[in-house]
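One protein chain is absent from this view; the other protein chains keep their places.
Moving on, here comes chain A:
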């Protein structure tokens, strides 16, 4: 089959090893953050991103040259990369940070991703990542990356259609009050929303096959990026415990309680 004249698509999917969705979050004893000695797994929005990349390849077939996943995290993040490889990515890049290092901030991550993209000899046409991580809910990395690269961005995507021939993508976004359709030029950063797709299960045979796929190891110094946090968290506390409602006996008691709460009658 003759290759098309359009350039082949290289997709990069950054993922994060985040606290698992089923874990009950607890504030740590020092009140500086949450207890991280819990189950971790791939951020659900990033799973959706990996799934979307694989589905784009299923739709466009040979037009997609490669799907690379990248993560910036401690050594255990390699397991998350293996899951992504089992879902259908071709190769992975692990920017390893020491286990004792503080968790990187979105700006640091975006700068590291920029360095990774610049290292790719064949370039990157499409970056798909989750809209936010479920442990910090920052929701900044995608937008910061697009800003640093000077690329188009389409966030909270609920549908992505890529046209390699014209090098554009039609992205439907979820916004207040409905949906918005954007036509974006490639290269493009897309952040995924929950309703984009349903990620596939990585079956055991695929996990075994994924062990053979390559993972490139890099460090922050290799990329020339400083991942030290710029923000200092002063205190983290739990929200106030919900106080149960009380029942009142009659209307007079209700009025008395309302007055107590500082609610005054409206002048007619």
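In this section, a residue touches a chain if its C-beta (ideal position, glycine included) is under 8 Å from a C-beta of that chain, and two chains touch if they have at least 3 such contacts; residues count from 1.
Everything that follows uses one rule, which is that contacts and distances are computed from a predicted model.
For the chain of the complex excluded from view, the name given in UniProt is "Complex 1 LYR protein domain-containing protein" [choices: "tRNA (adenine(58)-N(1))-methyltransferase catalytic subunit TRM61", "Complex 1 LYR protein domain-containing protein", "FA complementation group G" or "RBR-type E3 ubiquitin transferase"].
The residue touching the chain not shown here, chosen from A:35, A:198, A:226 or A:253, is A:198. Of the candidate positions A:176, A:232 or A:249, contact with the hidden chain is made by A:176. Residue positions on chain A in contact with the hidden chain: 21-22, 44, 134, 174-177, 194-195, 198, 201, 203-205, in rising order.
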